[in-house]
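I am attaching a structure below and will ask some questions about it afterwards.
Just one protein chain is left out here, and the rest sit where they should.
Moving on to chain A:
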């Protein structure tokens, strides 16, 4: 069979990845061409990785449900304003439905959503007793989302909620151990976020808004309530953590 001219010319060439090179052709040594120097441009800095940057989490379903009037709670217009008026008894609430929804609201930063989510979680944990433990697996994603916002206010609230959660009922601390992989990475990032004020006064300590301290307290609470496997699992995710019980 006759070969076409085009096919013959192809046979003389060796196919190298990306470029067709003729065998007889002498390939010059390549040299790095800096396009920035060539075009008299400043080389830009590498972009910020953004590990500490705040991240947006669209709208929460808590907000949607609250606006739709799904929660059995009433807004108070008194001067104290630190309580939720429940329209039904907490004991009669379906924890599988409401507790994850309130946890979802922890991502909120605006009033009244932020207040209702925080106070609702607080009341439900304080009065939930044995109803909390079966719901733990459903709480992990909302907790993870809240921590992932990396927002200072949200982090503080969520860490306080976690401290309350582990002491809210028996076995809750142990039940959280398998989920450390989801919860602890953000704590590892912010563990050393502390204010170096020299010899000044750090007022955030008094107000419990110092993220580094809150993370430390939370990890200690996890270790105390998490049973014998807790420490090694925390250490795996947060290598700089030192036990508060073994030493």
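Methods note: contacts are C-beta pairs under 8 Å (C-beta built on N, C-alpha and C of every residue); 3 or more make two chains touch, one makes a residue touch a chain; residues count from 1.
Heads up, the rule we're going with is that contacts and distances are computed from a predicted model.
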{"item": "Undisplayed chain, where the name is taken from the UniProt record, one of \"Meiosis expressed gene 1 protein homolog\", \"Centromere protein I isoform X1\", \"SKP1-like protein\" or \"Proteasome subunit beta\"", "value": "\"Meiosis expressed gene 1 protein homolog\""}
{"item": "Residue of A:35, A:51, A:88 or A:201 in touch with the missing chain, whole complex considered", "value": "A:88"}
{"item": "Residue among A:123, A:174 or A:202 that touches the chain left out of view", "value": "A:123"}
{"item": "Chain not shown, touching residues in chain A", "value": "74, 80, 83-90, 123, 126-127"}
